[in-house]
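With one protein chain held back, the other chains of the complex are shown just where they sit.
Chain IDs A, B and C follow the sequence of writing; residue 1 opens each chain.
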Amino acid sequence: MIVIVRENVAPEGLDELCGYLRSQDVEPHVIVGQKQTVVGLIGDTTSIDIHHLESMGQVASVRRVSEPFKKANRQFHPDDTVVEAGGVEFGGGSFGVMAGPCSVESEEQCMIVAEAVKQAGATVFRGGAFKPRTSPYAFQGMGEEGLAILSKVKREFGMPVVSEIMDARDLPLFDDVDILQVGARNMQNFSLLKELGKTDKPILLKRGLAATIEELLMAAEYIMAGGNGRVMLCERGIRSYDTRTRNVFDVSAIPVLRGLTHLPIIADPSHATGRTRLVAPVAYAAVAAGADGLEVEVHHDPAHAASDGAQALLPGQFDEMMRRVSMVRSAVTEPLAVL
Amino acid sequence: MIVIVRENVAPEGLDELCGYLRSQDVEPHVIVGQKQTVVGLIGDTTSIDIHHLESMGQVASVRRVSEPFKKANRQFHPDDTVVEAGGVEFGGGSFGVMAGPCSVESEEQCMIVAEAVKQAGATVFRGGAFKPRTSPYAFQGMGEEGLAILSKVKREFGMPVVSEIMDARDLPLFDDVDILQVGARNMQNFSLLKELGKTDKPILLKRGLAATIEELLMAAEYIMAGGNGRVMLCERGIRSYDTRTRNVFDVSAIPVLRGLTHLPIIADPSHATGRTRLVAPVAYAAVAAGADGLEVEVHHDPAHAASDGAQALLPGQFDEMMRRVSMVRSAVTEPLAVL
Amino acid sequence: MIVIVRENVAPEGLDELCGYLRSQDVEPHVIVGQKQTVVGLIGDTTSIDIHHLESMGQVASVRRVSEPFKKANRQFHPDDTVVEAGGVEFGGGSFGVMAGPCSVESEEQCMIVAEAVKQAGATVFRGGAFKPRTSPYAFQGMGEEGLAILSKVKREFGMPVVSEIMDARDLPLFDDVDILQVGARNMQNFSLLKELGKTDKPILLKRGLAATIEELLMAAEYIMAGGNGRVMLCERGIRSYDTRTRNVFDVSAIPVLRGLTHLPIIADPSHATGRTRLVAPVAYAAVAAGADGLEVEVHHDPAHAASDGAQALLPGQFDEMMRRVSMVRSAVTEPLAVL
Partner (left out) sequence: MIVIVRENVAPEGLDELCGYLRSQDVEPHVIVGQKQTVVGLIGDTTSIDIHHLESMGQVASVRRVSEPFKKANRQFHPDDTVVEAGGVEFGGGSFGVMAGPCSVESEEQCMIVAEAVKQAGATVFRGGAFKPRTSPYAFQGMGEEGLAILSKVKREFGMPVVSEIMDARDLPLFDDVDILQVGARNMQNFSLLKELGKTDKPILLKRGLAATIEELLMAAEYIMAGGNGRVMLCERGIRSYDTRTRNVFDVSAIPVLRGLTHLPIIADPSHATGRTRLVAPVAYAAVAAGADGLEVEVHHDPAHAASDGAQALLPGQFDEMMRRVSMVRSAVTEPLAVL
C-alpha cells in the first residue's frame, strides 16, 4: 500500500502518521521527493481500512498495491480449483454445461427438456424454483413444489441439478439440490453469502448487474472465508448504456479472472444477451476466451415459457450449439503442431 | 403496449397473435402500414410478460407505453405522500435531515454526535449496527449491541432513529428502530423487501449501485404491494466510469422521481461522493433540485471512525451545512414576488 | 413511429396533432384506449424530428418503430457488403487480418514487423502516423514521414496499408493509404465523416468510447450518405466502470450488428483490452462470435514502442494467435455433419 502525503505536512505530522501505521502492524518506508512525499507500507495490509487512512489530515490519497482477496487469489493458490458436484467437475481442464428452463413450470416440461439437454451433452440440469423478478406482479416461481420436480429429474436422468436460492431461510429446502445459485441481484447480499459459507454445497455465484471483477471476487471471498471453498464464478453480462442487448457480456472478464483466481469460471450467454439469436455466438465467444463451463436456458416451447422465453434455445438449437461449442473448445485448447 | 409485427407475417399469423392477446384480456388494434404492421393494446397490460410476447414468432419487438409500477405511481395517487416516523415528517412540503455516524461504535460516540446534530437541526439520528462491507475481513458492525445504543440515544434526545437492516431474520431486533433502511446492495433483495412489506415501519429504500429509476420504483412497489405504503426513496449516487468520486450523484433523478411518484425523495450526499469536501456542495444541489430530506454522515473524530471516516462531516461542518441548506431550500420554495 | 398522447387532451388538440403529422407526409392512426390514446404513424418517418414532436403540448412521449439508418440497414440491402482494399476483401465470407505496430516509429521497425506479420498470414499492414493521444505532451506520431514509410512497406511486401486520419485537411497525404481509419474519438467528428463520404477509399470506422450501436451505424450513415459505401465497422471496446481492462470488449455487438447491417464487422482486441495477455483470448472470442476480420498490434520490441507497447504482441505470439484464429473460424463456419 502506498500513502501519498499532502503537501506542507510538517515532520511531526509525518511522524504521527508513521506511528499510526506501526500501530497497525505495518512498517512505513518514507520517500521524500521534490514535490511529493510518499510512504510505502511493507507487511500484510489487508486489515487496513483505506477510507480510514484517507481521512487522516496528513494523507492526500492511498493506492493499494496488493489484492484485497486472499482465499480466492491465485497468487496464494496457483493451481486451478476443481469443483465437483454430483459427479460432474468444473475447472482444471474439466468443462461442463448446465442447461434447462429459466423457471420450473411443470414436471412434464422439465422431463421433456431434461431428456433433450442430456442427449445433447449437458452435464447439469438447471431450473429456477424461486425467481427474482423485477415486478412483484410477475410469476415468482413454483417454490418448494418446483424443487420437488427437480429432485424427480435428478433421479430420472441421473443428472445433478442447479437452482437459485434467494433467502437463507430456504436452505433446508435445497438439501437435494447439487449446486446453489446466487443470482446477480444477491451478489452482495452478505447475509446470504455468509450462510452459504457455512454449507459444503457448490455455489454458482453470478456477477452483479454492475459489479466490478474485484467485487465479484470479494463476494466469493465472503463464502470462502466461512469455510466453503467450492465456489464457481459466473459472468452473465453487465449493465451498459446500450439498449440493443439486455446487458453487455464482458468476455474479457474470463481471461482477467483466470489470472486473478483459481476458481472455475462459468458463462451465462442467455441472461447476458436476452435474445435467442445471440445466445450461441456469445456462448462460442465465452468458450473461445477460456470459460470452464456454460449455463444456458433451453425450453421446448419458449412462446409459452413462464419467464424469459425470449432468450431460451429450442432443443434443436441447443444441440447444434453444443456441437460447435465442442469444436471451439478444441480450437483453443488442443496443442498446436510444432512447425 | 405496442407490438411491432415482423415483416411477412401471414394474415393467419396475425390472427393467432390477436387471439393470444385477447386471451390475456387486452384488446388488440391492428394498424397495417406500407412497411410495418403494429398492434396497439388497449386495457390493463401490467400482467403481460413482455419477454414472453417478444419470443413469439410473429413479433419483432414490443414497446411499453404505460408504467409498470402502480402503487408508487403519481398518476394514480396525485398527492404527495407524507411519511411520518417518530413524530417527524418527510414529503408533502416537510423536510427533514437524518444525521449521525456511519457505524455505531460506542455509546459515548453516539451521544456526542447526537447532541451535536440535534443542536444543528437534524430531525432523525442515523447509525449503522449491521454494516454491509465489501470485504468479509472488515468491521461488520456492532449488531444487536449497536441497536441498544441507538435506543438509548432515542430516549436521551427524543429523536427517532434510522438504521440499516440486512436480513429479514433480524426484524425482531429492530422493534425500537423508527425507520428501517434498505441499503443499495439489497435494493433487489426481494425476500427482504417482501418481509418489510408486511410491517408497518417507515422504510428508507436506497437506490442500487446501478439501478435504473424504474427499478428503484419497482423495488418500492414490492414493499407497497405487501401492504406497507410508508416508503421513502433515497438517491445515493450511481456507478459510473469515472474514478474521481465514489459514485455519480444523479441529481436529476430528484425531479424525475417527483414527476413519476408521490413518495418522499431523500438524498444521501455522503455515500454519493465518499469525500468530506464534496458532501456540502452535493447536499445543496440535492436540496436545490427539490429533495424532501437528507441523510448525512457526521462524526466527531472521523480519523478514528470504524467505517467511512473519509466522508464524514465534523459537527462544525455539519452545522454550517445545515444553515446553508435552509437558505437554499428557501431559495427554491418561497413564492416569487409578483413583478 | 408511435406517439403517446397526454391524458386529458381535448379532441381539438388531437386534431391539431394529426394535422401537423399529415403536414409532415405521414398518416396518423389514432387508437383511443381507456387510459391512454396513442397515434400510430404510417409512412416514411425518417425525416420527423422526435425531439420536436415530444415538445408538442399534446404529446407525452414518442417511440420509434423503424431504424433511423437507411444505407447501412440490412433490411434494405440483405446481402453482405464486401469491402475490397488493395486486392484484399472483408465481409461476405472473406476474413482478413490487419496487423502492425500502433505507431510508425522507423523504417527499420516497420520492415521487421511487416515481414513477420505477412509470414503469419496478415493481409493488411497497420501503422499509425498521426496519433490521437490523451496528453498533448505525449508522442503525436511521425506524420507525413510516417506515411512515406508505410508506402515503402506497401511496395516492399505487396500488402495494402491502413492508417488513421484525424483531420480532413490531411486527406491529400493519404493518397497511397489503402484504408483510412477513423479513431474512436473521432467517430462523431461529423465534418471529417462528411469529407470521407466524398472519397472512394475504404473506411475503417471505430466505435466511439461510449457510442451505442445505433450511433456507430449513424456515423457510418454519414459516410454512406455522401456516396462512399465502402465502410467497415470496428468494435474496439467500450467504456465501463471496471478498471481491470482498459475497456469492455462488447462481443455481442458483433452478432447484433450482423443482424442490423450488411457492412463488414472488424474487431480490435488490442485497444479493447490494453494488455498483451488478453489480446489472443479476446481475438478468439471475436472470431467465434462471427467477426469478418481483426486489427491487431504487433511489435518486435514492445518495451521500446513509442505508444501502447503494453498491448502489442510479439511476432511469435501473433503467429500462434493466427493459427488458433483459423481453427476457431473453422469451428464456427464449417458445415456440421448431418447426424
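Criterion: contacts are C-beta pairs under 8 Å (C-beta built on N, C-alpha and C of every residue); 3 or more make two chains touch, one makes a residue touch a chain.
Every value quoted in this text rests on a predicted model; they were computed, and no experiment measured them.
**Q** Can you work out which residue in C:181, C:228 or C:307 touches the chain that's missing from view?
**A** C:307
**Q** Among B:11, B:78, B:93 or B:259, choose the residue that contacts the chain missing from this document, as touch is defined above.
**A** Missing-chain contact among the listed residues: B:259.
**Q** In the complete complex, which positions of chain B touch the hidden chain?
**A** Residues touching the hidden chain, for chain B, are 210, 212-214, 238, 240-245, 248-256, 259, 272-273, 277-278, 281-282, 284-290, 320, 323-324, 327-328, 330-332, 336.
**Q** For the chain that got dropped from the picture, name the residues of chain C it touches.
**A** Residues 46-47, 49, 51-52, 54-57, 68, 132-139, 166-169, 185-186, 188-191, 194, 208-211, 215, 218, 221-222, 225-226, 239, 274, 276, 302-312 of chain C touch the chain absent from view.
**Q** Determine and list the chain A residues touching the chain excluded from the picture.
**A** These residues of chain A touch the chain that is not shown: 2, 4, 29, 31-36, 38, 40, 42-43, 63, 65-66, 210, 239-241, 243.
Everything below uses one rule, namely that only the chains that are shown with their structure count from here on.
**Q** Most central chain by CA mean?
**A** That would be A.
**Q** With chain centres taken as the means of their Cα atoms, state the distance from chain A to chain B in Å.
**A** Going by mean C-alpha positions, chain A sits 27 Å from chain B.
**Q** Where the centres are mean C-alpha positions, what is the separation of chain B from chain C, in Å?
**A** Their C-alpha centroids are separated by 39 Å.
**Q** Could you check chain B for residues that touch two or more other chains and list them?
**A** Residue numbers touching two or more other chains: 210, 239.
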